[in-house]
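Left out: one protein chain. Kept in place: all the others.
Order as written gives the chain letters A, B and C; numbering starts at 1 within each chain.
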């Protein structure tokens, strides 16, 4: 049900015009006269009213405001599906009791380093391997990733460690090659509203990790999940990774309150990436702990054996020994909130 | 020249390690001892130092901070090219004395409406026709554009009115068809950091209108222009269209100070889109005037003959009569700042 | 009229409880059953319902949301007073056809400099002299202003030039001394929600210039004006001076769309301060022009004869010759929008 607030002293004629418009959309309006404002309650299946139809009403003569009551997403909403979505990736469940940990380098740089990191994080308890073969970089002069070569290394690392792999897609034209290797396909921050890419990953049967856009509201984020789900792919997980605010002391501001809020609004699993969230390796551990305490279903953490030589995001990568320490420290916190890790 | 600030009491050994690292990149470090901090000035062609190399130094033992002195973009900078870039589109110059006005509907909806709008804006003095055939929409259930059919209508409207057309690309796979019709190709707000798309439009020889991302800094915006230019296409214009802030009374916050600032930083033409910037038709006219007063090279304005029936962004569209009035009112302001319209 | 949206399947009993609560406040609820939601329209004088009463309803069992229809400010609203407020200060009208220009140094530093600046700006056409005797500084180690000595210099400058003076109050305990000298009392950005100070200036009969808080919404800003007006002082002018956003290339982001928006929402005059808005002297002139084009009633501009030696905000001050040039250039723009300067 939507509500149309009328300007004071709107003539009868304009009101009739608005009611007719509603009827033309298969809806019905009921008028309530208040002391200072008259409002029209809209009855019917308003969930099918698109934003542009709403805007069209907003500009009609006599309309002061249109208030949307229902959420604009459906498949992603907790209301539509009450029970938590659990995503099974090669036997590891994301969204269940166990908190999954996706660790690895920002970018795949070469085979030796990747293998080394993969084994180290596996030994410390990581359950997924992360690594980018196609890298979105703000500068055209930066390392852009190894492409399929990087994917092959990831697959080899999976073979050796058993860790399923998470890797990013940037371009619909890379879909075939990425699908061949990846276990979870990541939509990066800068592509959260790359709608054509969303539709594309909505048509495949791999789980999608959808990172929050730098300045995306929770609503817009869920709408992007809805894009994917509307095409059939229901296995979407949401990854909080920091939003852009006025604060420059950290790379981004990790919005941990999004975790419990999402748990109310949606049935989809929630992942937290503290590495990008803060951008400084020495803040990663406390924020990873905070994420678990706040209710995250999984963590995504950058680990590098030699941050000094990393070709991407060295500043926010943990060394393997610090990652191992973190994994030990997370255990009692996970237990304290009724989870395991 | 970059500057490396050392932590207090950094041992000699660590300093030597840093200097060696610089040498391995073909750079040289000179040490200056201050009262409270020691710094290393980096000499050599630091413009080739990538962000990841900078990060790698940032995590070295003993380093407190790395300060970048040079701008990370080059081709787009005023320093690299002192004279203004003028982009000639079918005889109309963007970036010259005359302020160009790109007007039309948000989305191409059908041929009749488009033709009607095109003729009306042409008669009022618009010099380009804008209209989307592929529309980025936050909801998968919203109208997504007519695709090639829309492009054909735009071409017909161009034929009839003589107005060159500006239209958006969302997906590299649409490049061939869009290139066939468009005079200026627009990269939308949500794709400002769709780097693969940027590289793609960098390889063609059509002018690009690059909209600012919702939360993009001016630096990031210029880096995205650099992406395009690094591939060869030097005809890029920057379009300010509002940024996301805490204020919700307007759809976005139009950052007009970006206009004179860009004029200092870059030689590229600057376009302002007040329609998206404020999101309310009755604020469009004053902000269009302000944009001209601030020094914009072109305006992009949504016009619709029947905003109530628009399939997209009706709320922010001007009716043709108001657009005509605005065009008349802009004239003396353009003259006051030494331009014409 | 407020609207209460109920959660799906709210039991009768809870609804009755909510209706009773409304009755206890002298209000009446009317129920409208929609397909997916039931809503309660609240009838009666809801303008007297405070935010906390609204919150109290929001937490009641069964309530999903409370939507406020009416604006929370009254005296400041255009609805309450249709005609523009014109504030007469020693014969100069703020809010009338003539655009007033308040110019001067950020802080009063000494008598010679102030006199010099005052005469220069007067000769260029400024109509008010601005200058701070009490300065809010982020650092306790910065120059904090001359206090009453500075006010005396301002008064002397007024005597010599005839320019009425605008100066800031930071502390209710300074009221008596400031009232003795000032023609317009400024509430600075950092004190926009210093509610006790607002009440204080609401009880005097000097006009108040209320600067927008760094992260204040337009609604909060008008609520602060309402604070002052609720005590009796109706002579409030609103000064846009830039808001805090993620962008760091300018000191703040000057929100010029606030100007036409305020003109719709309120009858109070709107002033723009481009100096603080951008924080760089070479962006001040284009933004001052844009402010006039957008409909500002007055400008506030920092001018200093020797920015290199200024004790405050030298970076954003215009030299007198550039100010004179700006004043000349503003004339045709003011005329273009039907004003004079």
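Everything that follows uses one rule, which is that contacts are C-beta pairs under 8 Å (C-beta built on N, C-alpha and C of every residue); 3 or more make two chains touch, one makes a residue touch a chain.
Source: prediction; values computed, not measured.
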| item | value |
| --- | --- |
| Option from C:128, C:153, C:181 or C:281 whose C-beta touches the chain left out | C:281 |
| Residue of B:39, B:178, B:299 or B:326 in touch with the missing chain, whole complex considered | B:39 |
| Of C:110, C:142, C:203 or C:264, the one touching the omitted chain in the full complex | C:142 |
| Residues of chain C in contact with the chain not shown | 21, 48, 50-52, 55-60, 72, 136-144, 170-173, 190-191, 193-196, 198-199, 214-215, 220, 223, 226-227, 230-231, 244, 281, 307-315 |
| Touching residues on chain A - with respect to the absent chain | 215, 217-219, 243, 245-250, 253-257, 259-261, 264, 277-278, 280, 282-283, 286-287, 289-295, 329, 332-333, 335-337 |
| Where the missing chain touches chain B, by residue | 1, 3, 5, 8, 30, 32-37, 39, 41-47, 65, 67, 69-70, 79, 215, 244-246, 248 |
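Basically, only the chains that are shown with their structure count from here on.
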| item | value |
| --- | --- |
| Distance from chain C to chain A - Cα centre to Cα centre, in angstrom | 38 |
| Chain A and chain B, separation of their C-alpha mean positions in angstrom | 26 |
| Between chain C and chain B, distance of the C-alpha-averaged centres to the nearest whole Å | 31 |
| Contacts with two or more other chains, residues of chain C listed in rising order | 215, 245-246, 248 |
